[in-house]
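The other protein chains are all here in position, but one chain of the complex has been omitted.
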Amino acid sequence: MAASERIVGRGIGNKVILASVVLVAIVWMLPIAWVLILSFKPNSELMISTASAFHPPYTLKNYTDIFQTSGVFRWLWNSAVVSVGVTVGILILSSLAGYGFARAEFKGRDVIFILVLLGLAVPEQAVIIARHQIFSDLKMHNTYPAIILPGLSSAFGVFLMTQYFKAIPKDIDEAAMLDNASRFKIFWKVLLPLTIPAQATLGIFSFLGAWNDYLWPLISATKPEMFTITVGIASTQTNFAQSEGLGFLMAQAIFAGLPVFVVYLFFQKYIVRAVAGAAIT
Amino acid sequence: MSSIELDSVSKRFGSVEVISELSLTIHSGEFIAFLGPSGCGKSTLLRMIAGLETVNGGEIRIGGERVDHLPPGARGVAMVFQHYALYPHMTVFDNLAFGLKNIGTPKEEIARRIEEAARILEISHLLQRKPGQLSGGQRQRVAIGRALVKDPKAYLFDEPLSNLDAALRVRTRVELARLHQQTRATTIFVTHDQVEAMTLASRIVVMNARKVEQVGTPMDIYGRPATEFVARFVGSPAMNFLPVQVRDRGGLASAMLGDGSVIDTDVPADALPAGAELRVGVRAEAIRVRQDGAIPGKVEVAERLGDRTHLHVRLMDGSTLVAEDTGISQVQPGDAVRLAVEGATAHLFDAAGLAYHARQ
């Protein structure tokens, strides 16, 4: 409980503040509400004026059209493959490396860890030209691996998991050593199950990051059938103002936004805790 | 069960030496306590035996076999950690089974041993719970159980009682003693609590700053402390130390205090270094209030413990000592008293802290 709540005599002030934030929140949601309304309007009416949004008729046709005409499903599938690939890859690599850096000693480990940490300071944009060249040379563009693999080089997960493993009391490993467990068994059977909260955090971050990534998929996937949903939706936006299917575009955007929004609603507690946790450490 | 031999083992953390050239033999079936102040290296020594710390020099043998190069699991010892170190995500049963599974023990054998250990420790009803659902005392038993099922060559305990409340600590202490009587297993018990060491151990290893001060039975440690450190560390209140002049009294040393009064000790005079500065060491229980006592003083503080009373007395020459009186003592702070010292239990200490005792 926040302290300000408990201080007597500040109730009215608090109510005024809360009321104004509620107002701001309503304004904050207006753009989404606007798009949502438009998505239920017939395209022909929107051609004339969007002011018609506030009167009937409303229709579901824009949504049913998605099922027939658009590449959205293919893109959603691509996004799912890519995001799951990135997430699983990051979880595996970061867990192994996090355990290694936190617990499994070898010569030069600490120097390597610092070098990996320096990688956090390298923005994607600084390497994207060369990465594109590398995948071109390998003739791998427009494949899932090309879209997935670069995401696995991020040092963030390694850093997070290392911190998490370090926070686990060392005597648990030691008990396992005395119980004749091998290095890998200690990792797999004893410590990894204790990192599930961190796996959830990292998993959600990685999934959302991969799902919403725009720059690399835009560069690597040039064939529409390999677009992720983020790139695909963007590709429909050209000649936006002149578009004859404004309502359809809106429906498509809402539909494309739904999966992450559902993920958000489901994992909201974890996401909030993850962000807060990342802030405190 | 196996003996454990330490042969001039050393341990450094970086450039700091925490154990230097320490040698010690622990007999098979013995219950040994490592006792010493915080930071003296008790845990480090225990962990070296377990294989959790590397050894920088010397040899460690368990059951005659040299183990200091072996990984912890290969040494056949079991350890009970101060914070229990149970596997939080496994049930109690799985906690106990983990080590046995890892060495390929057949399922039925695992189940049999866990059942037996659980019965001994009275945790049979807890086997399907997770450690998080247990009280501190129950976790303690599970930790002991995890050691017990392995039927190890030796048990290593690192301050296993320090996380329990006072009542539970006493109860668990008694149970550990009983358990040892049943299993007769070689046991090393690290503690900084002298009562635990005195009550549990067949021998106590008193450690201080990198080295062993004394190894002996509890009564040896208490009655014939080898050094001033041991004398001060063991026993509560701490032993009184007063500078004295020593005279030969028919082969035994008589110690004259600063105020001129004399304590007739049973320490052989010829064993004492000639012309050295000496101090007499007397425990509070050997100093009583008596009308005919030889040493006059004034009570400054009276600590009433119920069964006895500790009197902090200032002597005429300004030095202070602690004397013991009965629980129903009428003595008040400010009272003038006379103290009688039981010279037969007095010890003499030289400037280096080395002790001289009466002949046994």
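The letters A and B name the chains in turn, as written, and every chain counts its residues from 1.
One rule holds in what follows: contacts are C-beta pairs under 8 Å (C-beta built on N, C-alpha and C of every residue); 3 or more make two chains touch, one makes a residue touch a chain.
The rule we apply is simple: contacts and distances are computed from a predicted model.
*Asks:* Just to verify: the chain that's not displayed, which of "CO/xanthine dehydrogenase FAD-binding subunit", "ABC transporter permease", "Cbb3-type cytochrome c oxidase subunit I" or "DRTGG domain-containing protein" does UniProt list as its protein name?
*Replies:* So, among "CO/xanthine dehydrogenase FAD-binding subunit", "ABC transporter permease", "Cbb3-type cytochrome c oxidase subunit I" or "DRTGG domain-containing protein", the name matching the hidden chain's UniProt entry is "ABC transporter permease".
*Asks:* Considering the whole complex, which of A:82, A:147, A:160 or A:181 touches the chain not shown?
*Replies:* A:181
*Asks:* Out of A:43, A:62, A:78 or A:94, point to the residue that touches the absent chain in the complete complex.
*Replies:* Final answer for the missing-chain contact: A:94.
*Asks:* Spell out the interface residues on chain B facing the chain that's missing from view.
*Replies:* Given the touch definition above, chain B has residues 51-54, 70-74, 76, 102-106, 109, 113, 116-117, 119-122, 148, 150-151, 175, 178-179, 182-183 touching the missing chain.
*Asks:* Write the list of chain A residues that the hidden chain touches.
*Replies:* Touching the missing chain: residues 1-7, 10, 13-14, 17-18, 20-22, 24-25, 28-32, 34-35, 38, 46, 49-51, 92-94, 96-97, 99-101, 104-107, 109, 112, 116, 119-134, 149-150, 152-153, 155, 158, 176-183, 185-187, 208, 211-212, 214-215, 219, 229-231, 233-234, 237, 240-241, 246, 249-250, 253, 256-257, 260-261, 263-264, 268, 271-272, 275-277, 279-280.
Keep this in mind: only the chains that are shown with their structure count from here on.
*Asks:* Could you please specify the touching residues of chain A with respect to chain B in the complex?
*Replies:* 169, 171-172, 174-181, 185, 189-190, 193-194
*Asks:* Which of the residues in chain B come into contact with chain A in the complex?
*Replies:* 47, 50-52, 71-74, 77-79, 81-83, 85-89, 98-99, 102-103, 146, 150
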